[in-house]
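Note that one protein chain is taken out, while the other chains of the complex remain in position.
When the chains are written out, they are named A, B, C and D in that same order, and each has its own residue count from 1.
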Amino acid sequence: MTFDEGQGYVVLATIAVPLLAALVLVFTPGHQKMLVRYISAVTGAIVAGLSIYIFAAYQLDGSDAQMRLQWVWVENTAFLGKDGITLNLAVDGISALMALLTGVVAFAGALASWKLDFRNKDFYILYWTLLAGVYGTFFSYDLFFFFFFYELAVMPLYLLIGVWGSTRKEYGAAKLTLMLVGGSVLIWIGIFAVFHEANLGTFDMEQLWAAGRDGTLSPTFQKVFFPFMVVGCGVLAALWPFHTWSPDGHMAAPTAVSMVHAGVLMKLGAFGIIRLGIQMMPVGAEFWMPTLMVLGVIGAVYGATAALTQRDFKLISGYSSVSHMGYVLMGLATMNQIGVTGAVLQMYSHGVMTALVFLMIGALYDQAHTRDLKDFGGIAKVMPLWVIFYGIAGLANVGLPGFSGFTAEFHIFVGTFRSYPVFGALAIFAAALAAAYMLRMFAIVFFGPFNVRWSDLKDLTPLERLSGGMLIASIVIMGVWWAPFTDRVGQTVTLLPGVTG
Amino acid sequence: MATEVLWWIFAAAIVGASAGVVFSRSVLHSAIFLIGSMAGVGAMYVFLTVEFLALVQFLIYGGAVTVLILLALMLTRSDPTGRPEPVNGPQLPFALLVGISLITILVAVALDTAWGDSGEGPANIAIETVSERMFSDFGVPFVLSSVLLLVALIGAIILARQEEGE
Amino acid sequence: MVPLENYLVLSAVMFSLGVYGVLARRNAVLILMSVELMLNAVSLNFVAFAAYLDPDKVLGAIFAVFIITVAAAEVGLALAIVIRLFRNRATSNVDEAASMKW
Amino acid sequence: MGAEEAWLLAAIPAGVFLVLALFGRALPRGGDYLGVAAILSSFLLFFVVLVDFLDTPGKLGPVVNDIEWSSIGENFDLRMGIYVDPITIVMFAVVTTVALMVNIFSIGYMKGEPRYYWFFAVLQLFVASMLLLVMADNLLLVYISWELVGVCSFLLIGFYWEKRSATEAAKKAFVTTRIGDVGLLIGILMLWKATGTFNIQEIIHHVEEGGVGQNYLFAAVAFVFLGCMGKSAQVPFHVWLPDAMEGPTPVSALIHAATMVVAGVYLTARLLPLFEVADGALLMVTIVGLTTALLTGFMALAQTDIKKVLAYSTVGQLGFMFVALGAGHPAVAMFHLMTHAFFKALLFLGSGSVIHATHHNQEMDKLGGLWKKMPITGTTFFIGSLALAGLPPLAGFWSKDEIFVVLNDKWGAWAVVILAFAAVMTAFYTTRLFIRTFMGTPRDKDVHDHTEESGLVMTGPLMFLAFLAVVSGFVVFHGVGKALGFPGGITEFIFLPHHGPHKYHFDLAWAAASVAMGATGLLLAGWMYWGNSTKRSTQLAEAQPGLYDLIRNKFYFDELYQAGIDRGMLGFSYVVSWFDRYVVNDTGVDGSAQVTGFSGGVLKYLQTGRLPNYAMAVAVGVVALAVVGLVVRG
Partner (left out) sequence: MRDYTIFIPEYIAAGSAVGIIGIELFWPKFRKDWLAYITAVAALGWFVAGLFFIGKDPNSFQGLIRSDDFTTYFRLLAAGIVIVVALMSATHMRTRTKTVAEYYGLLLVAGCGMVYMAAATELLTAYIALELLSFSLYILVGYLKRDNLSSEASLKYILLGAFSSAMFLYGMSLIYGVTGTTYYEGIAEGLAARGPGTDPAVIVGMMLILAGVGFKVSAAPFHMWAPDAYQGAPLPITAFLSTASKAAGFALILRLFTGALIVDAAEWRWAVAALAAVTMTLGNLVAIQQSNLKRLVAYSSIGQVGYMLITIAAIGYGDAKVGQDASSALLLHIAGYVIATLALFAALTAAYNRTGREDIAGLRGLAETQPFLALVITIALFSFAGLPPFAGFATKLFMFQGATTDELLWVVGLAVLNSFISLYYYLMIVRQMYLFDPIGDVGRWKVSPVLWCLAAVLMVGVLFIGVYPGPVFELTERAAQPLFDAAGLGGVQVQRP
């Protein structure tokens, strides 16, 4: 076993550990709630450690996919030729960053659910299944497994939200699940079409990408099917106007699910656009990207505008997610290295900061049982640390330098400006709106006269501090010193077809 | 020539009797018409020189089946006064429509297809050949159909059997 | 000599009448009789084809034998079920046996 | 040790910020000594840099160069560096000096406040960011630190967050400047798009080579200037600064008078070559400056809150600086920036001393006659007021005078007239302020009785700043400059490479005119307010009720904006929310689900439960298939 192969097993382990945890939990007695928590915490730590390792070990030597592990799964059967389906795991610069994001958020989410008492075993089983799906999607270089894991990540959401959620949870859960699966309908169709058109008898993504580049997938074909892939993935990335699951879903979801969902899962959508759209159909991408740009801009402005007058914390975050994912889509739509890199950075940045936001909302909601802004005031008096944490998340959200949001948005703005100056200006304007809605919320909730109704509120628990601290560290590191991030992402982005210098 | 005239007579009878089955206002009359129709078909088999099949037709259909049907009719008389109940359902016009379209289609098929008819007319089908082929080549369907009959038998028994309290 | 088409048309007419019967009638036994008409038409078809076209001459006839057999068995079984229903519901009107719908 | 270590100026306070933010609560006295020590070391380091700078004749430009920060692909790499030139040196001087004074002052002023450590922590962060801002060699770093100082401003304005008004003011400040920053970022990106670099000197070089089209350049510069207007609170962005007075007074002195608000002036000065190349850009700057100076002059007339008067005056003085820039003279602007920083910080700290002594009373209507109670504060405040009014030989006189000179040279009499009017008003309201606060008899006896002179920790900085307010104007003279190491005085020290130093020469006519302006305002105010009398001013107000209301209500800017936000932005937001809920979600998403369910609900009635219908379906199916097969396809 060479070193690189060994690294492939690390990648495999990253997927396998959450799955194993879920399996172990299945056989754990449900009333042993502490044991369940410890198992999950340990799993989270291991997963986070592996993720950090993968990110750190990704070599900056100009090569793309690294740490490869390839196991033949099904081949030479029916329409599947050589390498028909392989468990083909590898890491590129983008997925390395996404892995890091997932690790941090997953660990933080696992800790955030410590308080959960109602059927926590079932909760964690679904939780770790979801995360295995997320990792799998990021690492898969095989279309079958890509989609397999993609759907696997979506599947547990219904129960996670429906059983452990809050406001209008049934509606939110059903809508979220159905919209996301509805999006994957388009991906399915796209996959069938691509496999059929390429006629290679393999789901291996690299071969299919090559087919997309060398014209085996004809330009007309690419133009027709690019929207399928992108809209399909776009639903998960809250592409306007397919975003409405985001406010309702987030409002309904329990803390850890909101964290993971907004933090990681939405990124799967954008990641899918890169993998299935840009990499697979460069011609289609070139043709459709202006449209995506328009939709992204609409999403960015629209989400920020709608967030301006919301009264529920989670609705604000839901709409702000729409806005921020709008930036991601814009970044991707620029089709230049800076913009696309910015989009990936924004995926990370939005992930960690939204996770932090939802963690904080959860910390408050668990005690207050209301999320109406107008109920609060002067919370800084009783929960100073909470306010600081939330404040950092909020300021990162606003795109303040020193936090990851700035790094990402800056690259997106630069990229957008390069190709579409007017849209770039609009996006910058939307960022100013972000300041407005965030500060409005700060002003109402954190500050002002203290409402004595809340004098019993406790500040963050040690666990919440730990998970919040991790997220803040992630936010700040990227905000201050972003070279390690841009280097990795940039290395892959420069190799993307159709992406200009 | 005579055969042809005779054929037409029987054909008319079959059509008439069949129409009687489906148009008659009384179920009993329908059953009687059914006997006629089947007898007519039996006669057709004679025209087609498959006499043994005609025999089977008379015996099984004319005998067993119609008797069974009559019996069932008696058993399921809901109105003890014997007054005929409305026999046609509400979708009768549509049924007519469908029937007419189907006739059109099937007749068109019958007339429009080049059947590869040699024009020789029906050749005699000897009963020996039939039985030989049936038992040598079609053993499997034969066995299967015997199981089928057994199944029907058992089914009829267990379903129709009266239980205590009925 | 009677051409093949005559038989086929006759059979078509019988068959269609049977279909009409199934569609229009309400009594379960009558529906069964209509089905018998259809099956008879089919047998006639088979035999006619056998007599006119088949070099082998027998396949259609054998088919007809089996059809008659199955038809008879079917009638028996169906009537048993009709009687069963009649016992439970006191009706053999299929329009009234409609408690399962939608 | 030399200019290369300039980065330490920012790094030390930044480090102390981290220490204080994380552990300040646990430190004795909230770690305020750490804060002072950090600023002090920056202050001392500044002299190291200065000496090194002055020792090396012609030393100008990047001292720390091209730190590779990040790169993507081959064409996009970000490099960071530090650039020190005379403008930076002046900014260093201003920032470190005022920051040091404010820090010391705050020890006294903030004593006993909750979150004492937090105040010092944020102050350190502010100083670090501000210093970073002035030494950045590229626009990206400028933008970063620009935003950071904005946040510090936000945090410090909202320091008394229990007060709703403070929170609102903080929000207003941040959002208003943020709107300007939209422009700034757009401008930066436009410049980048045209030149391919963020490095300021490279951009200037590129533009001067004529590499950028006129209209494009004007647009870019205008956008950048939008950011400067926001940060420096120029009309129409001025509304946030008076409200920002909700913050602790030392903060007002440091951030909202001496340093952060001049960032716009600094950046415009830094990029002035671009403004000069872009047609009309200088005129734009001048007009904005003049408008601001004039309007805020009016606004300040009717204010009764000490700090608000000072705030409007700050905005007005910033307008003066922009006028200087509009005239194409960064040296003059920077000169005024420096003198203004000292005397305005002095005035704010003085007002802070008053407020502290009167237990947070800052309404002039309740003060009066404080000079006797607070001699040091009163005296220093008097000096500051005269400096602001522009009377010789105080600092304000020299710098303001020079503005008139260069303005006249560049744009002629019309501009001078407008600015002169503003200068008269400045003298007027400054005098009014001083009289109403320190002269006459106390209007609120209770307040007066409990007032005492502040301690040395507060009066010390006042005295030091008063000293500076007196002498700092002299650096304009050749001799003084030579003595200090920059022969030719400050106006020759600061110059943009391509058009050489501006030679200062004392012009008696202008000086007389300038004195006349100050004296007019002073005398008018004295006539109106001397001796505790408001009779004349009331009469005036009653005589012109319309004008008075207009001024009193600050030309209704706030009301206009509020309406714009409520009706426009929030209204739009409600419309979008409504659209999202009812059109996109309920109609689009839920609607399609309902249509699907409904169609199922209709289709299920095909299953009638009646056997003939079922058979009909089969028959119709067969007929349909046959018809299609035979007729349609046949």
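The rule we apply is simple: a contact is a pair of C-beta atoms (placed from the backbone, for glycine too) under 8 Å apart; a residue touches a chain by one contact, two chains touch by 3 or more.
Just so it is clear, the model here is predicted, and its values are computed rather than measured.
Q: Among the chains in view, which touch the chain not shown?
A: Every shown chain touched by the left-out chain: A, B, C, D.
Q: Among A:Gly49, A:Gly182, A:Pro219 or A:Gly469, which one is in touch with the chain left out?
A: Considering the complete complex, A:Gly182 is the one touching the chain left out.
Q: Check the options A:Ala193, A:Leu385 or A:Leu457 and report the residue that touches the missing chain.
A: A:Ala193
Q: Using the document's definition of touch, tell me which of A:Leu159, A:Leu466, A:Val480 or A:Leu495 contacts the absent chain.
A: Answer from the full complex: A:Leu159 touches the omitted chain.
Q: Over the whole complex, note the residues of subunit A touching the chain we left out.
A: These residues touch the chain not displayed: 73-74, 77-80, 85, 122, 133, 144, 147-149, 151-152, 154-155, 158-159, 162-163, 169-170, 174, 177-178, 181-182, 184-185, 188-189, 191-193, 195-196.
Q: Which parts of subunit D face the unshown chain closely enough to count as touching?
A: 593, 596-597, 599-601, 603-604, 606-607, 609, 611, 613-615, 617-618, 620-622, 625-626, 628-630, 633-634
Q: For subunit B, enumerate the residues touching the unshown chain of the complex.
A: Residues of subunit B in touch with the missing chain: 105-106, 108-110, 112-116, 137-141, 144-145, 147-148, 151-152, 154-155, 158-159, 163.
Here is the rule we use: only the chains that are shown with their structure count from here on.
Q: Roughly how far is subunit B from subunit C, centre to centre by C-alpha average, rounded to an integer in Å?
A: That gives a centre separation of 6 Å.
Q: Would you kindly tell me how far, in whole Å, the mean C-alpha position of subunit D lies from that of subunit C?
A: The separation of the two C-alpha centroids amounts to 96 Å.
Q: At what distance in angstrom does the C-alpha mean of subunit D lie from that of subunit A?
A: 37
Q: Considering subunit B alone, which of its residues make contact with at least two other chains?
A: 89, 91, 94-95, 98, 102
Q: By residue number and range, which residues of subunit A touch two or more other chains?
A: There are none in subunit A.
Q: Which pairs of chains touch each other?
A: Touching chain pairs, listed by label, come out as A-D, B-C, B-D, C-D.
Q: Of all residues in subunit C, which touch subunit D in the complex?
A: On the subunit C side, the touching residues are 19, 22-26, 28, 31, 94-95, 97-102.
Q: Within their complex, state which residues of subunit D touch subunit C.
A: 604-605, 607-612, 615-616, 619
Q: For a test of understanding, state which residues of subunit D touch subunit A in their complex under the given definition.
A: Subunit D reaches subunit A through residues 68-76, 140, 143-145, 147-148, 151, 154, 158, 161-164, 166-168, 170-171, 174-175, 178-179, 181-182, 185-186, 189-190, 192-193, 569-570, 572-574, 576-577, 580, 584-585, 588-590, 593.
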